[in-house]
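Dropping a structure here in structure tokens format, bear with me for questions.
Here the complex is missing one protein chain, while the rest keep their positions.
Chain IDs A, B and C follow the sequence of writing; residue 1 opens each chain.
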Amino acid sequence: MNVGFIGLGAMGAAMAANLLKAGHTVTVWNRSPEPAAALAAQGALVAERPADAAQGEAVLSMLANDQAVRAVILDGGVLEAMPSGAVHVNHATISVALAKELVAVHAQHGVGYVAAPVFGRPDVAAAGTLNILAAGEAASIEQVRALLEAMGRRVWSLGEAPERANVAKIAGNFMLAAAIESMAEASALTRAHGIEAADFLEVMTSTLFAAPAYQGYARLIAERRFKPAGFTLPLGYKDVSLALAAGEAARVPLPFAGVLRDSLLEALATGDPDRDWSALSQVAARRANLPDD
Amino acid sequence: MNVGFIGLGAMGAAMAANLLKAGHTVTVWNRSPEPAAALAAQGALVAERPADAAQGEAVLSMLANDQAVRAVILDGGVLEAMPSGAVHVNHATISVALAKELVAVHAQHGVGYVAAPVFGRPDVAAAGTLNILAAGEAASIEQVRALLEAMGRRVWSLGEAPERANVAKIAGNFMLAAAIESMAEASALTRAHGIEAADFLEVMTSTLFAAPAYQGYARLIAERRFKPAGFTLPLGYKDVSLALAAGEAARVPLPFAGVLRDSLLEALATGDPDRDWSALSQVAARRANLPDD
Amino acid sequence: MNVGFIGLGAMGAAMAANLLKAGHTVTVWNRSPEPAAALAAQGALVAERPADAAQGEAVLSMLANDQAVRAVILDGGVLEAMPSGAVHVNHATISVALAKELVAVHAQHGVGYVAAPVFGRPDVAAAGTLNILAAGEAASIEQVRALLEAMGRRVWSLGEAPERANVAKIAGNFMLAAAIESMAEASALTRAHGIEAADFLEVMTSTLFAAPAYQGYARLIAERRFKPAGFTLPLGYKDVSLALAAGEAARVPLPFAGVLRDSLLEALATGDPDRDWSALSQVAARRANLPDD
Partner (left out) sequence: MNVGFIGLGAMGAAMAANLLKAGHTVTVWNRSPEPAAALAAQGALVAERPADAAQGEAVLSMLANDQAVRAVILDGGVLEAMPSGAVHVNHATISVALAKELVAVHAQHGVGYVAAPVFGRPDVAAAGTLNILAAGEAASIEQVRALLEAMGRRVWSLGEAPERANVAKIAGNFMLAAAIESMAEASALTRAHGIEAADFLEVMTSTLFAAPAYQGYARLIAERRFKPAGFTLPLGYKDVSLALAAGEAARVPLPFAGVLRDSLLEALATGDPDRDWSALSQVAARRANLPDD
């Protein structure tokens, strides 16, 4: 297929590369030029403006947040540039409010819209084994299925209302944050009673919690290795805020999210914001006055 | 070996049966007679009093809580009956305070003491694949290692101070409770936005949270099947209280445990206490006024 | 003085009336015409557009929230209409972010700016005994001091940075919400142990908590009289959200505000949103399954 890809951060670049490998013609755009150049070396065409990447059968975008989606997609002329019948696949983790707004705007422009946030870090994206949560009209999803399958291990269908994929992504990230906080508190408790965090977490993540989400973060917590960050504290704060906003919209109290909000704020107030969000373990230790070494 | 086994609930009975299968001579005692009779049919000897089960090389006990350990082990004459050099293996989930008291009392009686709480439900115990957290003097653990290996898939050593195994067990159960609450809140959020809990939880437990702890409880939450309970709400409340008490003893704030305490109390105040503790999902739904059917 | 007054809700109308009584010439504007007509009967001039009320030595505004301030003051041409050297007194409870933006915008227009949120309900406003938190350049405050004193019992100076008055107002409303929640939880606890809420709260508000903030809300809680509301649940939710946002901006964790957020959301999810925010007591009772009658 002839497609565009907008937003070439660590995730987007890896995803676009997999589209190229799968034989698609990909026109890329990124705010800064270097990542586009790297993809050009793999066969991508480079667009000068976002709208120039939007003239194929589909345009995929992987942007950082609500603001970036507004600036690039809505104010960048992308929808206006898309041919009638083309589909926009939005991989960003965005708010439910913006998700609903986008549904209306795409309809006005007569173009298809699929929300397709993903689970997986850059190495998973590079391996083409992302889990992709897809929601949108069935015909639109079918139209881009080959693209999604080139990037992901599995495409999970969440129905016709695109915002549902965003809610599920937000809820999933909330569960990740809660998993980190629960390890942070549990290992502060066991450390205070004389057990090394590494020893306790090894037991847990080899048994009941033998899941990727736990194993990766347990290692960071045990080794107190928070930089370079896979996912920074401000990004974690952003995602917990999206969960709280989604809860507000539907009037769902989320007490764990409230605790996470405060723990993340404390992490930001008391230490380097560029740490990985597994540094929540430093907040739990700090509250108990445990040594940080 | 010639050993005793005290406490034949669903867990203890399955564990004692595996000792018999491994060829050990096992004298059993239980408060009510039926479970002992069932094990007698598998070759066990039946003791009339707890002390009568304590005359071999080792005595293992799997009792419900602090009170039961006090009543049966301390007030039941078990330690007095043990031959010098024998080892008591205590599988119960008990408080850190009692754990420390037991260390002193066993030393006074000149008998060995190993704390060996386990992770796994009755079906896991029956399969002989428990994860066993063991702490105590190295020589004592070696003395009973064959017994532990007959009951468990793996024995995790947590050092010489027996109470550490109890702290780790308590911290692990706290992490389980937190996992349930995080699924409860996340699925209330996604339900309120139109996604079935089953659909959302299937994605999560097939991907990031593909761990036994999540998969089992996710199924109960998705199917709203809380009875018969694998682990009741009052037992969950007891375990979260043990975590809070362990936190108090070492001055470790545990904000997630505070939320869990309130959610479990609300579950007990507003519904059937005999439900499985995954009924925390009903509390999360109730707060958001979601229908319960 | 010759002044304008914009925004004639229950608070604004009472405040404007006191300016008239003090002998000032007051030109009023309100979105709906009735309140302006009522003040005209007391001697006010009525403006057709907000800008028409902005041509005197000072313009005071009492609008509902950030949105209303943006719509009426910024988009309504008020600053453009003000004579050079005039002062705008903004009584609204607004976000810290908007407060800072307003400082810049007023400076651009060469007009004075005083933030002057108030404590007190409409009956207090009518009596002219509000507590007024004022911040802004000293000269600007002096210029409007006679006006403030005509409306309030006391003017509290909070320095030159206008947003500080807004932060103080937000923090004060957060303390009010916390006072209500603490009465709600305490009286759920005492009710569950057989003490009528009225009896318990009478003791407390006659002794340690003999303060207006407690006495008024204690009465509403004791009598379960939540309508008509003095201050509705959505307004309470808005104010707690302002506190959380101010905490986010300065990285201040606020665990009580997190609890309040969830309690207010639960109140909105499970009952009539038009209740007074003292209906937090119904949420506390609901959690404990206490009868609501």
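Methods note: a contact is a pair of C-beta atoms (placed from the backbone, for glycine too) under 8 Å apart; a residue touches a chain by one contact, two chains touch by 3 or more.
Since this is a predicted model, take the numbers as computed values, not measurements.
Kindly state which of the options A:L20, A:L74, A:V105 or A:A269 is in contact with the chain not pictured.
Touches the omitted chain: A:A269.
Determine and list the subunit A residues touching the chain excluded from the picture.
Its contact residues with the unshown chain are 255, 262, 265-266, 269-270, 287-289.
Using the touch rule from the top, list residues of subunit B that touch the missing partner.
Against the left-out chain, subunit B lists 244, 247-248, 251-255, 258-259, 261-263, 265-266, 268-269.
Residues on subunit C that touch the omitted chain in the whole complex?
96, 119, 131, 133, 154, 156, 158-159, 161, 163-164, 167-168, 170-172, 174-176, 178-179, 181-183, 185-190, 192-195, 199-200, 203-204, 206-214, 243, 246-247, 249-257, 259, 262-263, 284, 287-289
In this text, only the chains that are shown with their structure count from here on.
Find the most central chain, measuring centrality by the gap between its CA centroid and the centroid of all protein CA atoms shown.
A
Take the average of all CA coordinates in subunit B, do the same for subunit C, and state the distance between these two points in whole angstrom.
Centre separation, subunit B to subunit C: 53 Å.
By the touch rule stated above, which residues of subunit C touch at least two different other chains?
Expected reply: 255, 262, 265-266, 269.
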